[in-house]
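Take this structure, written in structure tokens, and hold onto it; I'll ask about it next.
Only one protein chain is missing; all other protein chains are in place.
Labels A, B, C, D and E are assigned to the chains in the order they are written; within every chain, residues are numbered from 1.
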Amino acid sequence: MLHTINKSPFSSDSFDTCIRFLQPGDPVLFIEDGVYAVQSGNRFSSAVGGMLHSNPVYALKPDLDARGVSGLTDGVETIDYDGFVDLVEAHQVNSWL
Amino acid sequence: MLHTINKSPFSSDSFDTCIRFLQPGDPVLFIEDGVYAVQSGNRFSSAVGGMLHSNPVYALKPDLDARGVSGLTDGVETIDYDGFVDLVEAHQVNSWL
Amino acid sequence: MKIGILLKEGPYNHQAADTAYRFVEAAIRKGHTVDAVFLYNDGVNNVTKMMDPPQDDRHIAARWDQLHKARGVEILACIAASKRRGICDEVLIEGGEITGLGTLTDIAIRNDRLLTFGD
Amino acid sequence: MKIGILLKEGPYNHQAADTAYRFVEAAIRKGHTVDAVFLYNDGVNNVTKMMDPPQDDRHIAARWDQLHKARGVEILACIAASKRRGICDEVLIEGGEITGLGTLTDIAIRNDRLLTFGD
Amino acid sequence: MENEHVKKIMHVMRHAPHGTIYSYEGLEMILIMAAYEQDLSVVFIGDGVYAIKKNQDTAGIGIKGFAKTFMALDGYDVEKLYVDRVSLDERGLSEEDLLVDVEVLDSSEIGALMNEQDVIIHH
Partner (left out) sequence: MENEHVKKIMHVMRHAPHGTIYSYEGLEMILIMAAYEQDLSVVFIGDGVYAIKKNQDTAGIGIKGFAKTFMALDGYDVEKLYVDRVSLDERGLSEEDLLVDVEVLDSSEIGALMNEQDVIIHH
């Protein structure tokens, strides 16, 4: 199951909520304002780091670029819309709006 | 300055953010989904209790009733739309959307 | 007291339009003057006369229309926000008007309060 | 892979409509079939032809219209959600259609994936 | 053979009622989908649990209440109603505060159910 998170972890509970239901091995993809979660050195970096121990973590590059988010937490992979499609081909999807 | 909060403290950061900027004596009014904050015995009850030491706290009764919120944190006053108007007459307003 | 209202969310999807309306009703009942309701962001979607909610539900656009006609409250939609979202003269309620952000500034200046409702 | 899309927020106010569109573009480019984009909640506001954004901005309704005409993707707005918000035949883009939630159920059943975009 | 096309569809209620329409329009969607004989489930997470809180009286806000319509789901053969235990706990709520019969589950149990689904829709 692919989980997508599209809201900033600072202003919404989607990030914290999704984490609780995540099964080991499930890929997580951050899109839209969700990508702020993966910038290193912020309040959620350790949570993202913890997630990386058991789950592959992706962030949508066009959304990172649009927001000037760089210096990602180690282990987070960036993908473009094509990569998003590939993840959806490989998994059913759970979009945490 | 009257502060209004209209979002659930569980899903939005409006509650936590507003608290930081509140000046002693400023009234706080919870409306719409914001009223969930004032139910006693939830995760935000102690924060509301702390707020009550320095600020008058109100909740809009029609919104409480609509959501079945009862058993409010001690010290929270309920008002109706007329009371909302009275607070606005007495103060400038800062609506934390 | 003279009051202006800024409404930033669309009808039905958010309670903002309902709370704003109930507040305005109470303010007028208590003898205050409500000068205008200015619609911004998705708030402009409040004034399309094409909305057709279920019979047993409130008709939010008609309610604003009525507020203008019965109470003289100006119902104003920001033109830039309206154009983006498809609010135009063809769909506008009779009691509504499409205008610029300068009007909102005037409202902020000439009223004792400017209250925001949104999400 | 056959994909259905559920879009739950209106144009411009939220990025959902943009992300959904870019995803659909990429899926089609990669040889997948996008069956339909079903609009729900404020998502129905995506298909009003009355929108008139600034020249240098994208035209979200025209983009959906074009997606239907060029790629055969059905662009469907939920009738109950549409009526509440003033989306009706008079304002609907040519390539769009107003339909019931039963159609969404069919989309969920007949596609390999149903992806939601919203806020 | 018939079951070949039965899909597992989960509706996740995440929003409080009345402040936004997501919960109400979500319920409308569930009621329609119920007629299609798919394998439906409904999960209440986060503020979504407030949708089925007892004693909601919306007369004062002028918006139609719909909490009791959740009680009708049973009649539509939508019987898999789950509630997240943590969401109840942090809101100071218990099963007795809820209008409908639900199964209260731990996060990991709900997570496992999610992974069995063909379609998940958040409201």
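In the analysis below, a contact is a pair of C-beta atoms (placed from the backbone, for glycine too) under 8 Å apart; a residue touches a chain by one contact, two chains touch by 3 or more.
From a predicted model like this one, the values you see are computed outputs, not experimental measurements.
Counted over the whole complex, the shown chains touched by the missing one are A, B, C, D. Of the options A:4, A:17 or A:39, the residue whose C-beta touches the omitted chain is A:39.
By the touch criterion stated above, the residues of chain C touching the omitted chain are 6, 8, 40-41, 80-81, 100-102, 104-105, 108-109, 114, 116, 118.
Against the chain not displayed here, chain D makes contact via residues 12-15, 18-19, 22, 56-58, 119. Not every partner is drawn; the one left out touches chain B at residues 1, 13, 17, 20-23, 26, 92-97.
We take it that only the chains that are shown with their structure count from here on.
Identification of common neighbours of chain A and chain C yields B, D, E.
Path length between chain C and chain E in the touching-chain graph (shortest route): 1.
Ranked by how far their CA centres sit from the centre of chain E, the chains are topped by C.
With respect to chain B, maximal separation of chain centres occurs for D (centres as means of Cα atoms). Chain D and chain E have Cα centroids lying 25 Å from one another. Residue positions 6-7, 10-11, 32-33, 62, 80 of chain B each touch two or more of the other chains. Residues of chain D found to touch two or more other chains are 8, 41, 114, 116, 118.
Those chain pairs judged to touch are A-B, A-D, A-E, B-C, B-E, C-D, C-E, D-E.
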